[in-house]
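This is the structure I have questions about; it appears just below.
One protein chain omitted, others in place.
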Amino acid sequence: MDKKTPLYETHTDLNATMVPFAGYLMPVQYPQGILFEHRSVREKAGLFDVSHMGELHLIGKDALRNLNTLISNDFTDLALGKIRYGVLVRKDGTAVDDLLVYHIDEDDYWIVVNASNTDKDFEYFTNNLSGGAVIHNESDDWGQVALQGPLSEKILRKLTDKIPEAYYSFIQEVDLSGISCLVSRTGYTGEDGFEIYCASDKVTHLWNLLLKVGEEDGLVPCGLGARDTLRLEAAMPLYGHELNDTTTPLEAGLKMFTKLEKENFIAQEALSQPVLKRRIGLTVIDRGIAREHCPILFNGEVVGEVSSGTMSPTLGKAIAMGYIKAELFNETEFTIDVRGRLLKAERTKMPFYKK
Amino acid sequence: MSKLIFERSVKNRRGITLPEFDCPEVVLDYETTRASSPRLAQVAEVDVVRHYMELSRFAFGVDNGFYPLGSCTMKYNPKLNETTASLEGFNSIHPTQDPSTVKGAMSLLSNLGASLCEITGMDGFTLQPSAGAHGEFTGLLLIHAYHSDRKDLKRTKVIVPDSAHGTNPASANMAGYSIINVPSNPLGGVDVEALKAVLNDEVAALMLTNPNTLGLFDPNIEEIAALVHKAGGLLYYDGANLNAIMGEVRPGDMGFDVVHLNLHKTFSTPHGGGGPGSGPVGVKKHLMPYLPKGTIIDEHFVENTKTIGRVRSYYGNFLVNVRAYTYILSLGSNGLKEASEMAVLNANYMMSQLKDQFTVAYPGPCMHEFVLSLQDLKDKTGISAKDICKGLLDYKVHPPTMYFPLIVHEALMIEPTETESKETMDEFIKILIDLKEKASTDPDYLKNAPYTTPIKRVDDVLAARHPVLKYEM
Amino acid sequence: MKRLYAKTHEWVIVEEGKDFVVGISDYAQIALGDIVFVNVPSLGDKVTQGESFGDVESVKAVSDLISPVSGKVVAVNDALLNAPELLNSDPLNTWIMKVSGSVNEAELLDEATYLALDKDH
Partner (left out) sequence: MASYLLNTNAQEAEMLKAIGIEKKDLFNSIPSKLKLKRPIDLPQGLTEMEVLAKMSALAQLNKVYSIILRGAGSEHHFIPSVVKQLSSREEFVSAYTPYQAEFSQGILQSIFEYQSDICELTGMDGANASVYDGATAAAEAIQMVLERTRKEILIADSVSPEVIETIMTYTSCSEASITILKTKGGILHEDVLKKHLSENTAALMIANPNYYGCLEKVDELSRFTHEAGAKLIVYANPLTLAYLKSPRACGADIAVGEAQALGLSMAFGGPYLGYMATTNELIRRLPGRIVGQTLDTEGKRAFVLTLQAREQHIRREKATSSLCSNQALCALTASVYVAAMGPVGLKEVAEHGLRRAHYFQKELEKIGFKLKYEVPFFNEFVTTSPLAAKAVERHLSKYDILSGLSIASHEILWCVTETTSKAQLDEVISYLKEVTQ
């Protein structure tokens, strides 16, 4: 049985098309459609229900050491009020999940994870934490909405002056019309924007509030469909596609977020080995859209497969990400097999879109 | 009369049983511990219950009968208030809990403050002061902070009318002010000419009760406010009599800068035999920067760099404030106005029935209370206001306030409140008239009243000359 | 020896070569009613003519005692601590303090003038 976020009724009232995703019934789109929602985010602003995301709370005198042990990034110099991205990895370097780490307070971190992985991550942390550190699962307590797009700040400013200035920073206990929120300047669309957390029983109120104050600026509700096209243009990995239990962060091209020099890193040895596959971006030249699992060919030979693909609303072209054998990383011309049709595809620098 | 609890004590008798000790003994230095157990009452739970049940029979609350105690607004205390104030979510929270874990309390206090702002026409309230006098002291410190902040340091005086509650001058004294008493005009209002004579740049504030302690609305209030403000002073409103005017007129609109309210009067929280009360203080915008530390507005602790500091620990008498908020929710906009209307109607009715029998300090329509002077009666019969009050006790009604305001001789101040019926008032009127007749026909009877109470009149002088303030264990 | 009065109702006995003896008038004790406590100065305290040297408390009021003389307190009537009612029963023979110092007699009234004043009250 799929779970519902607190906003379920709100979505159905807005006539959203609901689909199961990561164990939740989520809106894939509202009546005006994905394209409209996508453009709204690129040009004005969109609002996403992301209450299904998981929130874990890591506390302990050894909290930091454990973060550095289990997550690809180095959190030693993560200041209070700042956020850092990383990949939770096993000893063999494979990704348990990708996540955001919030430095809430001394010895106290908050970790936001993918909905589908919340239980897995929680269990992984619980089994692998050492010394004085404990993880609490707070996912049911929190609701979250993402306010994304160039007008996001303008809209949020109507409700508060407490706006995190820097990208990847946050402010706690921001009062939005009586709702106490954690406001985080992060997003999954490639645009400026905010992810706003509040108590799960307040998220409906927050959603309606934001839609109301943002209406005059063109703020519209957006579903998972637009979220996918937006993050694809920004070439952001989605767990289950670009990352999974057999992929390492280095294969996924997340070298920037993988620090091998730090002490006690669980996957230090594994990730020091040469990689066998690499993530690349492709633009489909022939007419057609490459989808997940479509084989990627080089010189007629299958050398990998597509992890995500779509028609980019912004670029007007079909784009895709996929994995190929590492030794072909510098090649530029590939072919994609879309249900028997061979489409020409060109290696493209990621991200496909940059604001 | 009852035995004292100590006289019920039997050696080695026990009340509540506690769990066995489960942790090792701790030996503290001999010097720091008690040589012997305190000699407190050793009684069983049943003893305690019977003792207090007996004491309760010798107490008289508004739940027992009519209580027309002027200036005290002894209205009915709705039982719902007690139910809400006993909710666990209000009782079992520690005052230093993280604000995110006490959102209900923060929200309640913010809403109560906002409601009081609307009822009084002020801009911000602190709920920290725990009684009317505490509110006065707080308000005067706010006034002091305001003048000091403006470097207006000459203002060392506060004007108080001679009809004011005694707490007014006492609170002003505590706040370091010297007091200028101004006489009242025959209506108990401010004598405007006398006020003009004392107003100057040394005056920090004028403290007023309006309606005043004679139960009359001061029609010159606008002129008074203008005069005080023109002289650079501020206006302080003693909210003891707010029950007369809810929904009719607001202190903020009359020109007052600071008000205190008595939630245990106007907002129906019980008096508890003397407390706890709650004396929130409301201010206009220009005084908000000085509000006490621990004030909650819009669900946040206000952070004032110019604060006067805290006037007690934490945030005030929280559970009293819970009761008051319950009352405001129950009555709402219309109910509060109706309460004031009925309070004024009841008082005028009682006055209309008594004015031919007694001397009314000021004839004509009153607000929520009125004052009788029994000087004539005393001159004719030798029976004082006190004798009449003692006579009332035998009829199981609480006497009115006596000997206040000080400007009326042999004063009886009557405030029926809105929660009394015509029948109850008629009965009281009849008793009062009967007692007046008795004063002529049988004065000695009244001089020795009461007769039906557990004790007779008490020797105040003995108590004060040779104070016995505790039981000799 | 002569007894002089202050307008504030204290009396003082002025006798050449002796300490001043201070008390309160009959009018004062009647006005106060039952006196329950007298707050007396301590030995060695300095008092100033026209200024408060203590207070007297009845059931209904506390009144300041104003010194009719200036100087140092050389004796206080301890009996008043336990029997303040002496001031009610015999005010003219119940002294409160004795002072060594000086007096400005121009500020005080003689007995006849004070008692005449008393009648006007």
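Letters A, B and C mark the chains in the order given here, with residues in each chain numbered from 1 onward.
The rule is simple: a contact is a pair of C-beta atoms (placed from the backbone, for glycine too) under 8 Å apart; a residue touches a chain by one contact, two chains touch by 3 or more.
These numbers were taken from a predicted model, which means no experiment stands behind them.
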| item | value |
| --- | --- |
| Displayed chains contacting the withheld chain | A, B, C |
| Residues belonging to subunit A that touch the chain removed from view | 57, 59-61, 63, 105-108, 131-134, 136 |
| Absent chain, residues of subunit C that touch it | 36-37, 39, 57-62 |
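By our rule, only the chains that are shown with their structure count from here on.
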| item | value |
| --- | --- |
| Chain occupying the middle, per Cα centroid | B |
| Euclidean distance of C-alpha centroids - subunit A vs subunit B, Å | 60 |
| Length of the line joining the C-alpha centres of subunit B and subunit C, rounded to whole Å | 38 |
| Cα-centroid distance, subunit A relative to subunit C, in whole angstrom | 91 |
| Shared-contact residues (touching 2 or more other chains) in subunit C | none |
| For the subunit B and subunit C complex, residues of the former touching the latter | 460-461, 464-465 |
| Residue ranges of subunit A touching subunit B (in the complex, touch as defined) | 173, 175, 178, 180 |
| Subunit C residues within the subunit B interface of the complex | 34, 36-37, 57-59, 84-85 |
